[in-house]
Structures are given as C-alpha cells and as structure tokens.
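All protein chains but one are shown in place.
By written order: A and B. Residues from 1 in each chain.
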Amino acid sequence: MTEKDILSLTAVGLGKKIKEKEVTVLEAVKAVMDQIKDMEPVLNSFVTVEEEYAFTQAEAVQKRIDAGELTGPLAGVPVAIKDNICVKDMKTTCSSNILADFVPTYTATAVDNLIKAGAIIIGKTNMDEFAMGSTTETSAFGPTKNPWNIEHVPGGSSGGSCAAVSASESYYALGSDTGGSIRQPASYCGVTGLKPTYGTISRYGLIAYGSSLDQIGPVAKDVTDCAAILEVLASHDPKDSTSVEREDYSFLDALTGEVKGLKVGIPADYLSEGLNEEVKEAVLKAAKILEEKGAVVETFDLGKVKYAIPAYYIIASAEASSNLSRFDGVKYGFRAKEYSGLHGMYKKSRSQGFGAEVKRRIMLGSFVLSSGYYDAYYIKALKTKALIKKSFDDAFAKYDVILGPTAPTTAPKLNESLSDTLKMYLGDIYTIAVNLAGLPGLSIPFGTDQKGLPVGLQLIGDCFQEKNILRAGFALEGEHGYVMPKTAQLAISGREEK
Amino acid sequence: MSKQYETVIGLEVHVELATKTKIFCSCSTEFGGAPNTHTCPVCTGMPGSLPVLNKQVVEYAMAVGLAANCKINQDSKFDRKNYFYPDNPQNYQISQLYLPICHDGYVEIDTSAGKKKIGIHEIHMEEDAGKLIHDEWDDCSLVDFNRSGVPLIEIVSEPDMRSGEEVNAYLEKLRLIIQYLGASDCKLQEGSMRADVNLSIREVGAKEFGTRTEMKNLNSFKAISRAIEGERKRQIELIEEGKMITQETRRWDDNKESSYAMRSKEDAKDYRYFPDPDLPPIVISDEWIKSIQDRQPELRTEKMARYQDVFNLSEYDADIITGSKHIADIFEAVTELCGKPKEVANWLMVEAMRLLKEHEMEPEKMCFSPENLAKLIQLVDNGTINRTVAKEVFERIFAENVDPEKYVEEKGLKVVNDEGQLRETIQGIIDANPQSVADYHSGKEKAMGFLVGQTMKAMKGKAGPALVNQIVKELLG
C-alpha cells in the first residue's frame, strides 16, 4: 500500500490491514512520522514526538501480533496522547512552563490499557495550559493551528489531539474533557470526539484540572473508531475511587445503523440566540435524517442551560485552585532561580511558571472558596449543578438522545478569543452542562460551512448510555463523516511526487 | 492578685492509627526508615495520582468514637484543607470538616472533686504531614514524606477542662481507651499521640468565655502541663494589665518554657475547605456500627471489674495492672500459665514497676515472654529458689528475657536442701557466736533472727528459710 492509502485508513481499518499483513506496524509508524515531519512546522499539534520509542515499539508489537499474542482491533495502531496524561519516562508538560521538564515515573491507567492492546504511542499533544482554555492558544509552547485553515484555532483544550488526528499525524488520540475540551476541538477540526460518562475511564495519571468534571476520552476519525477505542480504555480501576464498574463494555455492538424508534430530543434552548445559522441548519438536517431513518424527533425545553457556565467556572476554578497548589517548586517542575525565603520561592516559582489564564482561574477559585464567600459561590454552584442534573434526568425520562450543536460557531481565528475571555467561556455553552451532570457526549463532523470550516454535531446520552449516542452518531456519519483537510492531503501528495 | 480566675481548656488530640498502610495509599506506616523510602506518587502528591481510602482507618475511627460515647455520622465525607507548607505534598490536607465521622460524645475522668464528664465535640479522620529536617550547615530544610499520609484521628474536646490536672486525666483516659481498642499504641515519644491546647481565662462566675489561644507542638504530658501553666500565667498577666488577649496560634517551646505567636502575613489561616472530589462519601449502615460494637474488646473499666471479680485482686491492684494495656495483657497471659493471679500481680506491680521507673521506660517497651515469668513463679512456689534469688532472676528476665530454669541451673542458684551440710554450717555459726546463744537462752528472740541471718549469708541466700529456722531452733535446744 502507498503511504497515501495507509494514512487514509481509520484506526480500526489500519488494525485490520495489519492483521491481514497488508501493512506492517513499522510502515504505519513511518507514515505518521513522515506526515508529522511535514505538518508540524505548520500545525504544532505535538509538544513531544517520540520517534525512536515509536519505532522500537513498532517492532516489538509486530512480533507479538505475528505470534498471535495481540489480536485486538487496535494492535499496532499509532496513537497520540494529550500532554496532561502521564506516560512513564515520557515528558508530560500540560503545555506549561511549570512542568516543562517533568518526566512521570508511572503511566496513567488509560494509557496502560492502550499499551496492553498493542497501541504505539507516537508522542504527546499540545493543549491549553493545564486544559484551561478553548483554543489551544494558552499553551506555553505556542498555539496549534487548525489543519482546515491555519489562520484559525483548532479549539481546545484538546486542540493538539484533534488537529493531529484531523491532519493524519495520528490515527487517533487521547483527549481530556472538563467542559467540552474533547468535543469542541473535535467539532472545529472535523473529527469525532467522545466524552464518556464520568467514571468510565480511570483518571489515574490524568493531571487534574477539575476533578469532579475531568474525563479522558478518544479523538478519532469516526464513530466506529471511538467505540473500539472506548472498549479498550474503559475499565474499573481500583486506583481511582471515582471509577465505576460498568455492566456492559461492548460498545461496538451499538453500531447497527439502526435508529428506528430512537427518541431524540432537541433542546430549544440550544437553537436560540448566539447560534450560528449554518450550524443550526446542520442540526436541523441531522434531525431530518434521523427522522427519515425511523427515529422520533422533538424539540423540548431543557431549561437551566445558561446557568451551567457560571456554575462550571466556580466549580472548575475552585477545584483547580486546590489541584494546582501542588505545583510549588518543591517536588517536581519549575523552581524560580531567584527568591527570598520559602514563601518567596512559592510565589516566584508559581508566578513565573503559570501562564495568565491559569493564574486567572486559580485566583478566581481561591476567591470563591475563601472565608465568607464559600456559601454564596461554591455551595450555590453545587446546588445549581443539582438542578442541571435534574433537568437532564427529566429529559432522559422522555428521550434516548439529545441532539444539538457542539459549539455555537465554527473555529474562530487565532487571537480572536483570548482578548475577551468571557466570550470565550460562552463558546462552551452546549458542552459544559454535560460535564456538570456527568453525562456522555459525542461530537461528530457534519459537513463544512461556507468558509470551508468543519461543523460539528453533539449527541448527548443519559449516564452509562454511550451506546445510544454511538448508535445515533453512526447512523448520521454516513452522510458526512471524516474528510482529510487539504493541507494534510497536499503534504502526502508532495511526498509522493518526490 | 485580687480577682479569682478560672482556666478554660479544650483539647485537639491527634492520634496516629495502628494501620499497616497509610490512609490513602499502600505505603507502610512503619516508624523510622531512611527518608522517603516509604513513599509513592500518592503520598508525595505527584501529578495525576489519586487517593483510595484504607477501610481499617474508618473502622478504627468508629471504634474510638463508640468507646468515647460518640454518635456516628452515617453520612461522612472528606474535605480538603488548603494551605502551603513543604511537609504537605499536595499543599492541601485531606481531612474532615463538614461531616466528621463521630460527634457528640464524652469520656468520664476522675478528679480530686470526683467524677467529671469531658465532652467530645467530634472525631475526624485525616492524613499526617511529612517531616522537615532542618539542615543548619546548608541553611535549608529537607523534606521526608515517610510520615505523609499516615492516618490520624483528631479528637476535638469541648472546652470542659479547668486545670492541668483535668487535662492529664483526660489524656490518660483517651490513651487507655485507644490502647485497649488496639487503634493506636499512643506513644508520645514517637509522636503517635499529640495535642493542641486551646486555653482561655475568665473570672470565676463569668458566663462568657475569654479570648482563647491555641498552642501547638505539645508532645509529652509534662510539656502539656508546663504549657498550660505558662499560658495561664501569661493571659492572667495581660488581663491584670488591662491588655487584650489576641486570638492566635502559639508555638510552645518546651526548652525555653515559653510560647511565641506564630504570626506571619503568609499564614492567612483561610483554609478554603471544600469536599474532596476524588473521594466518594462514606455511608455507614446500622449493621456496620453494630458489627464494630460487637467486636469492641474489653475496655479498662470492664477489665478492672473482672480482675477484682475473677482474680480476687484488690481495686488498687486492678487499677495499677490495667493502667497499661500491655501490662494487663502480660498479667493475663502469665496468670493463664501459672494460675496464681496474686503472685503475678505482685511481680508486675512491685518489681516490674520499679525497674520501669529505674530505666525510665514506658510499659509498652517491656518485652519478656509470659512463659518466663510463669516459670519464675513456679520456681519460687515449689521452693527451688527463694525470694531474694528470684528478684535477681527477675531482673535478668526483664532485661534479656532469660529462661529462669536454665539460668538458675547454670548459676547454681537452687536452694540447698541438703540437711547434713546445713547442720554443719549452722553448728559452726552457733559455735562462733556464744553471746547470741546466751542472749537467746535469756529470752531474747531477736538473737535467733541474727543466727538465721548469718546462716543465710553463709549459704549465699540459697538456703530454704523454713528449714534453716527449724535446724537453728533444734540445735539451740
């Protein structure tokens, strides 16, 4: 197979070809490494590329496949890991200067599960610093560009993971989603991203931002890949006390193409002001397709949606202020060169090590927890969370799936968002409530707008009902699905001409 | 001093639990060890690590709460206490503020004015901090996280104590309860029991409490007594001078016997407590409480009653024996082996206590085997050795756990029961002391005692006193 053919495959597609001995693991790794070399100067999807490790792993995994020890659908398939997920002996920075040289001595459970399934880790992807941001512009190592148009952001915080998959620099990637950080960049980059039910994938080894909201999830080219990856990632982990033992881990079973009788609700709140007209049209078109395939589609009032963002920023910032206090220049990470005394060392190291957005959220989080404000802010936010959860419970009493947009617009231009952070926060309006309620959410690509930028659709399911959204997503993606952006295609054909 | 003052004291007692592993990770809690050799990503606050609760910690906390007449919060959870300090690897301590595991209990203490109940506001579970070693040469501090994450319970009393004496009685009571439960060894020297003292002064008869200060760093009963006395005087002086007491945390320096305020702009004392999102709540069922209750071992009061009842010990003896769980355990083990409770109690109360005092040892350090004391008692009982020799042998048992049978054999300490040899010796002594013999015959009974004593001396204590008496009488005619 040519490199172009190899890179056009999905993760599951590649796994199959490897098993059938049409492609070797080494060829697959070489293909993504070639693509990375051509794309990285432009995109900056990666913080670290582990070329040597990847090739060594490729040989080892190939042997185990040949020996019949590795038989899963992802054996030998290259994967990129968001840089807030620990991999032993691999630099893990959270795209922050404070962790610029941090090398974990242990591996996250999610990554361990991948390694056991024969995945080849090719590197660590760029992100908003400590996952705080919606554009991947707050990275201390420079922004990632959107492969569809490099003047635009890839979204965030898992912008590096989504850009890498979109540009065929990797077959799939791990992201993390605290308020939409997988789904929103997936939608901006034209790839499929899944945020599973809270507790489905172990958080052990994920460097915490908002612990009650954080969840690791797959970024891939299509729904089938997402389901296959989820089967590998999902596990009950005794090292994570919030990990849930689930009854059913066979997500691929849901992909029948059949949606007859599926009850789909579209929140009227999600189609109101602020939503870009082209995105709205895409949602309505998807609704029509589902209806034609036998689903029952209705609009309804979800309610409380607008309160999700303020509640989220209180909870996430409060938890972050506490989670990030461990970065103090004592045990790991950056320590300022000059300081006076212990507290001087703390303040200088943290002030020089953290970027502006991280400091902003730590300050807000410390404030809302401080004496005299706790009840007014933090407790109020936890009560709002309870109300939002209730709204979803009511909705899922009537519907199997909630359909809506992933983000109000397609990808904005670079430097447009950071000047007005509140506006940037509002961009997460459709994704944030899902994290507060612990629900699974899937973003699938659904065509492009007039500017040629991808539009994403979001499917939300009830707790532990990933199968419903995977089923609906699978039925819809036939219409549009993954398209390789021009930049990536050009890089491949450029190499072929040589 | 014109006015009469009353001291109002409340205590926060931290007790290290006797678990094998730390509260949130599977590292050993063993004391000592080279710095950071009992650590892992969890107890050193590595990014991405997560806590998992040790069930035994919950059970010990419940056991102590039940023994201290507390109510159990059937919905309990952990909160984060946020503050920066290098011994605190995450810069937050996982503790309990909003729903502590136990609340509203009491223990009863004996005071000079009779029995008194000291209220317990709450008992909560939390993690210990690491240790800071100050390096004077290098002008820096070194952090050792071996203690980081060792489970603690913090027992918060009501402000019910009025004197150092009551404080000591309260601490002693807690120590015994907890030791009897096996929930902690409560060793003050190794820091497994520590107290913070909240103290305020008010005029006798006043209804309102005065402004209180909190004193930290108290790790012996003596230091606590001295700190209370020092702080009481300091506050009264301030009041007499018409000055205000500042509500503050003070550090007691036991060497200087004075306290100083721990004030710094950087210590805002605003801990921003909030529920720890990494730890799901603890739900305690009625059944669970009952099973802990059913498993509660015999506590001191019950043990005292049983010793009087079953072993016929006096109240005084039972009180002393049960004053240390360890001594009570030895008492029962030896009694079980030799069936002579009175004798066992005597050895422990007289000889063992004397040696403990002499060596300034805590009873818990006493480590001879019950078999050896039982054997010793048998040797005395069947007349193989006499009491003087037995005391000497006991010292060897106490110090190096020798087998008394072997020891007596090797050292030739057995009582000489060879009548012929004894007669010979006694005859010699009678011959050498004609004055004593005359005194005896003129009715001075004491003279006989002298002759017996001389005999014992000549026999190096190895003669049976009864036999010596008998022969002396006989030979004196």
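In the analysis below, a contact is a pair of C-beta atoms (placed from the backbone, for glycine too) under 8 Å apart; a residue touches a chain by one contact, two chains touch by 3 or more.
Just so we're on the same page, contacts and distances are computed from a predicted model.
J.: Given the options "Cell division ATP-binding protein FtsE", "Aspartyl/glutamyl-tRNA(Asn/Gln) amidotransferase subunit C", "Methylamine dehydrogenase light chain" or "Acyl dehydratase", say which is the protein name UniProt records for the missing chain.
T.: "Aspartyl/glutamyl-tRNA(Asn/Gln) amidotransferase subunit C"
J.: Touching the hidden chain in the complete assembly: which of A:351, A:415 or A:493 does that?
T.: With A:351, A:415 or A:493 as choices, the missing chain is touched by A:351.
J.: Which of B:182, B:281 or B:297 touches the chain that is not shown?
T.: In the full complex, the listed residue that touches the missing chain is B:281.
J.: Looking beyond the chains shown, say which of A:224, A:241, A:323 or A:431 touches the absent one.
T.: A:241
J.: Can you list, in ascending order, the chain B residues touching the missing chain?
T.: Output for chain B: 19-21, 25-28, 34-41, 44, 46, 52-56, 58, 77, 82, 84-86, 132-135, 138-145, 265-266, 268, 270, 272, 275, 277, 279-283.
J.: Pick out the residues on chain A that sit against the missing chain.
T.: Missing-chain contacts on chain A: residues 101-103, 105-106, 198-199, 212, 238, 241-242, 244, 304, 306-307, 309-311, 313-314, 321, 325, 328-335, 339, 341-348, 350-351, 354, 356, 359-360, 362-367, 370, 377, 379-387, 389, 421-422, 436-438, 463.
Basically, only the chains that are shown with their structure count from here on.
J.: Could you tell me the distance, in whole angstrom, between the mean C-alpha positions of chain A and chain B?
T.: 56
J.: Which of the residues in chain A come into contact with chain B in the complex?
T.: 85-86, 92, 94, 99, 102, 104-106, 108, 203-208, 210-212, 238-242, 318-319, 321-322, 325-328, 330-332, 342-343, 346, 366, 369-371, 374, 378
J.: Where on chain B is chain A touching in the complex?
T.: These residues of chain B touch chain A: 41, 44-53, 80, 82, 84, 86, 89-92, 143, 266, 270, 272-274, 277-280.
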